[in-house]
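Of the protein chains in this complex, one is absent; all others appear in place.
Up next is subunit A:
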Amino acid sequence: MRAFADLIFALDSTNKTTAKLDAIQQFLRDGEEKDKLWFLALFTGKRPKRPLTTTLLKLWAMEVTQIPEWLFLESYSAVGDLGETIALVLPPPTQTVERTLSEWMTDILLLKDQSESEKKAFVLQAWDTLPAQERFIFNKLLGGSFRIGVSSKTLINALARFYEMEESAVAHSIMGHWNREEVVFDLLVKGHYSDTELSKPYPFCLAYALEKELPDLGYRSDWQAEYKWDGIRGQFIKRDGEVFIWSRGEELVTEQFPEIAEALAEWNGNFVIDGEILAVREEQVLPFSELQKRLNRKVISKKMLSDVPVSVFLYDLLEYDGEDWRARPLSERRAQLEKLVAQNPETSLRLSEVIASRGWEDLPTIREDARSRNSEGLMLKHLASPYHSGRKKGDWWKWKVDPLTIDAVLIYAQKGSGRRSAYYTDYTFAVRRDDELVTIAKAYSGLTDKEIQEVSRFVNRNATEKFGPVRTVKPELVFEIAFEGIALSNRHKSGVALRFPRILRWRKDKTVADIDDIEEVKKLIPAST
């Protein structure tokens, strides 16, 4: 597993994309065919079912090391990752055995039909032959996800460079379904197996936050303005009469939205459309919290269908009649999309409205008003732009409305996981209700590394508990919390839930006497919920 371990180590120990690309290319050069296929499978989320529970792994590790459970948990909370904790607490290996990634994976696949004692013998034996770094990888292979230090964009980028191909072509080849045992790595990347794959989505084109003044973009007439929606970005595919709906998380969600699938089935033509799934009732887009009720359910009941009716706002046309349209200018793609909508029956699929304004002058006002439509702001797309793979600066901009904010006090802190496991990085905040404090949000991001250290030091000095990952802290530190939306909810004691809460700034100038009152906060809830 050396080559693979080296790759993981290299990916894991740098934030620099170029270094990551180098490491992947090195592996593509040196790795064995079977290992490369496993690598691709693991890094695109095609990992096999977990053959044993993490509880068992934890038990066995405690047994081997003779560490009491409380101490194991302390270690875990300092590390933030179970597989890594186990790898670190185990004694150094007493033997060395060099096996390839695919050899390990073959054995791991066999585990699922074995008895617990067979599994245990295998795992203990493996632990005793692997040094800490490889042991960590082995534990990862046994359990959890395997997305270490590399985004799918970087992976695709590395493959594209190595094979001198277009990124979108690589993405097309490796997304979707393929079977490790039936493909040759080179051919797979080169797209040899992808023609027969009807369901394949394209990589989404993503926008950067607007970073210049509107007039600096050039002529208003060169740009298409639309509302930015806070729903589920999806790709709506119809090829040879078959319908597929992909979410941006590269998940096939066709079954979760049967009414959309039906609508697509009624449409004529072969196409791939980029759009947004939104909860819409009587022409009013509902906040994301409504749409959320439909997510991650095994069965979508009739009641659910009528309680949370959904629509798709269509943004763009990527493929039409079997032809890839992404290189054509947006103006052409939009015109064809409009034609397609016009030719087909009126359903819950509708065009995303193009905002008309004479010059740039009107747009700021329109943007300010976006929140009343439950929109997040505006999108600006250059009419000559192709449909890029991933994020590319210059052609598409998102211009969000300024976030809502409240002042809240820190009351619980928890150690982070992964990257920031040595510090308290996860915070729970409270606002006032009469004389008590009520929790309103958890937030993980927004502070600088330095501020995190400062908060961590405060937590260490002002916490009531000495053990375990969560600390109750003296309510003293006040933060300005920004968020994108707010709705009633019973998940938090305050009775409201914030959408995308994040720390805007540490208000060192404020004390707990200055934090917001829940009744004031509730006034921010939009009328439609």
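Heads up, the rule we're going with is that a contact is a pair of C-beta atoms (placed from the backbone, for glycine too) under 8 Å apart; a residue touches a chain by one contact, two chains touch by 3 or more; residues count from 1.
By our rule, contacts and distances are computed from a predicted model.
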From "(2Fe-2S)-binding protein", "Urea transport system permease protein", "Ligase-associated DNA damage response exonuclease" or "Sarcosine oxidase subunit beta", the hidden chain's UniProt protein name: "Ligase-associated DNA damage response exonuclease"
Residue in contact with the excluded chain [from A:81, A:128, A:338 or A:362]: A:81
Contact footprint on subunit A, counting only the chain that is left out: 12-16, 19, 65, 67-68, 70-71, 74-75, 78-81, 84-85, 88-89, 92, 136, 149, 416-423, 449-450, 453, 456, 466-467
